[in-house]
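Below is a slice of the complex: some chains, not all, each in place.
Think of it as A, B and C in the order they're written, each chain with its own count starting at 1.
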């Protein structure tokens, strides 16, 4: 079972890239589970413009991501919360992905987690961001995990400092993998 | 009273640009109401990236839009529905706007309408798109208007063919202007 | 595989009870699929009140429904749209169900459909109503079906008049059953 992992933000120091990679580390030991991280930044996906699409087609970065999603059994996205909602960059990526048929996201399993420097950990984004994925036919796992105070959460090696949080994430990954494997 | 008008899409032939401009035409006669249309396409707002912001600051196109919003009393946005939700390009614009302080959207009145070639007219987007604006302190007018079958809705001059629809839009604009003027 | 079916409204002539029963009729032929309809009206579930719960425990009607859900593999709910959102009576039922442990809805599959006399068929409710179920761990099927103009949609025998609509519902039920069976 192959899980494609990415973060809904572009910057190098992104807490969500760290949180996504920490989830991969926790998944590492599991038999039959393979993970791949894809960084959206080098894909250089532009803002969606129908005229651009008509003139030059779907950008190469979108095709790359779409192919990786098609080749995966399940997805894991760690997303920041921008203004109480899905980041524009993540929604823009979804909008471009929806232009390629078959739609890669359709029928895939997805676990959404979030990291945020705020006290709520991105919980509003997690619940608001499900809708476009579900509209495209993605099976969004009902459980989510929001990491508050993300700027203090990781040690220098990128591991979660709080062992209880790492355990909670690990247990969530267990449930997600078990579910995605069955379905 | 100055109303800034824009559409949540970039392409030249956008139904939402037409719908926005039709709303402006209907507003044209009203005493004390001034409108300005701003096309997001030439503003060339890039996908948000925290590293880009740190290196080069907030892009000029975002500043231009932010200044126009600050100078307006109220806003009117016509937005497409992408995947049952707010278009990435509109959310990305909001995300950039939120980086400039004071946040231009905060405290402004906003009327959201939508045009879509589908049968539902973008109604899911209208209700989903409110959240980021409200999180930023925008007073989103409770009523909305969704225009279904937008590809057949306009005549060659860009006017709504159906006089009842034009009347409904006009009556909505009346209520919006009356409310925004009081507050 | 057992599918429990109910409607999010109480009145006898409910369009959603009809739509739910029509879905059952279409499911009837399938090998290995068993359906049961439960009418919420005779369950007489009161408005949730923590003091009532403390004094008299969870009402018998809630326990009956909870047991039926626990005994089912999957759920199908047809829900009206009240004020653009989940009907209070359906949400109140969910709130009571969440008081019994283990929570019957947790881990179950759910297909949500809607019937409405309006032009939008309850589409706003369908997308708004998912959240409480998902918060409780229900796997809400990404696809939905909204039936507009429900007061004209059924013949005297309760069948959908429009064969294309019946086909669309049937095809959706196929995809739902196939998914729920695997998972």
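Following the convention adopted for this analysis, contacts are C-beta pairs under 8 Å (C-beta built on N, C-alpha and C of every residue); 3 or more make two chains touch, one makes a residue touch a chain.
Since we're looking at a predicted model, the values are computed, not measured.
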Full complex, copies of the single sequence (shown: 3): 4
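One rule holds for everything that comes next: only the chains that are shown with their structure count from here on.
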Central chain of the complex, centres being mean CA coordinates: A
Cα-centroid distance, chain A relative to chain C, in whole angstrom: 30
Euclidean distance of C-alpha centroids - chain B vs chain C, Å: 36
Averaged-CA centre spacing for the pair chain B and chain A, given as whole angstrom: 29
Two or more partner chains touched - positions in chain C: 127
Chain C to chain A touching residues, read off their complex: 127, 130-131, 133-140, 142-143, 179, 182-183
In the complex, chain B residues that touch chain C: 84, 120, 123-124, 127-128
Footprint of chain A on chain B - complex, ascending: 9-14, 41, 45-52, 82-96, 98, 124, 128, 131-132, 134-136
